[in-house]
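Left out: one protein chain. Kept in place: all the others.
By written order: A and B. Residues from 1 in each chain.
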Amino acid sequence: MEEKQNWMEWITTLDRRYIFLLVAISVIIPIVIGVILPVNVSPEVRSVYNYIDALPEGSTVMIVLDYDPASEAELYPMTLALYRHCFDRGIKVMSFTLWPNGAALIERAFDTIKLDYSESEMFPDGIRSGIEYVNYGYQVGGALVIIAAGQDIRTAFSTDYRGNSTASMEILEEINSLGDLDYVVDLAAGSTIDWWVIYGVQRYHFTLGAGCTAVSATQYYPYLNTGQLNGLIGGLKGAAEYEQLGGHPDRALAGMTAQSSVHALIVFLVVIANVFYFLTRKKG
Amino acid sequence: MTTITTAQAIGIIIAGALTLMMYSFLYKDNPFYKFGEHLYVGVSVGYLVNIEWWNVLRPMFVIPFFYQRDYILIIPAILGIMMLARFIREVAWLSRTPMAFVIGIGSGLAIPAVLNGNILEQLFSTIRQLWVMPVNTASGLWWFDTISLWIVFLGVLSVLFYFYFSIEHKGLVGKLGTVGIWFIMVSFGAAFGYTVMARVSLLIGRVQFLIYQVPDAFRTLFGAGP
Partner (left out) sequence: MQLVRKHIPIAVAFIMGVAMFFQFYIPTRESSNFLSDVTQWNRVIAGFALLLGIYSLLNHHFHKLRRRSPGWGFSVVVYVGFFAMALAGLIWGIRNEPPIPTLNASGQVIGQVEVFVPFLWMYQYLFVPMQATMFSILAFYIASAAYRAFRARTREATVLLLTAIIVMLGRVPLGAFLIGYHPFGGEEEFLPWLTGWILNNPSMAAQRGIMIGIGLGMISTSLRIIFGIERTYMGGGD
């Protein structure tokens, strides 16, 4: 009896390095096997997709990359999926970031996407900076940037990431402020979505969609419910749903099998730990 | 297999090595991890210096002030430099006025924004509709949608009562507060589930890099090439 109790206590106080090993195995094996499972598309993600899909060719969308490499695994696949969807529909894209560490990520994302559209039907000359897309880089000031862009976009973004003046940029021909944009999507690792809603949507009345890390997803459902956000892409699962809708399966969809296996492992561990906890408590 | 250049291949291998060095911390703290951690700090500050110059000071002050002759910008520039006095004890008081300027603006902007966006809109939405007509149904059953709306109403009310500490939590107020705790537990449970998902996603990203990209890099440098 005492031996059984010691064994149960050993299980519940297992050295955490064994847990680390189990987690590592449950991530590596599905990725090596490479099975891709289809995902259920949630209404929140479908809303963002349908809105962009309904925009006419030549529209302009602002996709804001408010994250840094710490959240790259969740939000970068979302970024690429959105860029691909916009360029597939002949929609122009503007991007910037309120996070200093994210500026070069935008440059990298556009460089990746440019290769896929170098001779596409929609863009025979490829996608060109200042014409089909523009990267404004890091913009200092947090919520003040949103207000400044809502007032006058050329004053707010006087140059792009490369140092070119925006005064007579072709992509800004019909755009004077945020209110002139056809859609804005904020991909956020922090609380910038709140700023976009209260300083952007409330003042300048544009349609706002959002993507966020799974950590912060639950706190934005109130905005979805009121309609202040028209859609929400939450975490890697949201990115996988968007990739599936857009027909460009990539990292996010590939990662969902591993996500399933780790979640199953953690649920199993928690249930086992609680079972043994109750058993040892009963005996003790 | 995507085509990668030699510089990219060398970079990927170095990145892979740094990734494994950082993960070695999971076994125990060691000099490899410390090296990676300190290198990261240095590189991140060097990165910030560049962003500060190319994306901030140059377009927002240097070009408008020196080339476009927007001389009024000297005032915010002086206020900005005064902010830096914060680190020098003898003249730290110089930073108070620019701080007050910035904080005052932020506070003034926040009041109407938060009032409209986070309070009034949210309250209106809670009470705007408490009944679903049999023809307008999202889930397939109008009575289920109506119950859901009442659950939301009860949830918002009870959570607000839970956080209201100016009166004693007894009687009806106490009961509502207890109901609020249940709603908060459901919300925190959902948040925990999502947090697990987020952290695991970050790990999946790194493992995908190690499994897909690093072998490609080795093949480019040492193998038959792509």
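Here are some notes:
Here, a contact is a pair of C-beta atoms (placed from the backbone, for glycine too) under 8 Å apart; a residue touches a chain by one contact, two chains touch by 3 or more.
Everything numeric here is computed off the predicted structure, so don't read it as measured data.
The missing chain lies against chain B, touching residues 5, 7, 11-12, 14-16, 18-19, 22-23, 25-26, 34-54, 56-57, 60-61, 73, 75-77, 79-81, 83-84, 86-87, 92-93, 95-115, 118-119, 122-123, 126, 139-141, 144, 148, 151-160, 162-163, 180-197, 199-200, 202-203, 205-206, 209. For chain A, the residues touching the absent chain in the complete assembly are 12-14, 16, 19-20, 22-24, 37-40, 42-43, 68-73, 100-101, 104-105, 107-108, 111, 139-142, 144-145, 147-148, 151-152, 155, 161-163, 203, 214, 217-219, 221-222, 224-225, 235, 237, 256-257, 259-267, 269-271, 273-274, 277.
In this section, only the chains that are shown with their structure count from here on.
Remark: chain A residues 17, 20, 23, 27-28, 31-32, 70-74, 100-101, 103-104, 137-140, 143, 147, 158-159, 161, 163, 194, 197-199, 201-203, 213-215, 217-219, 222, 225-228, 234-237, 251, 254-255, 258-259, 262-263, 266 touch chain B in the complex. Contact residues of chain B toward chain A in the complex are 26-27, 44, 47-48, 51-52, 54-56, 58-60, 63-64, 106, 109, 113-114, 116-118, 121-122, 124-125, 152, 187, 190-191, 194-198, 200-208, 211.
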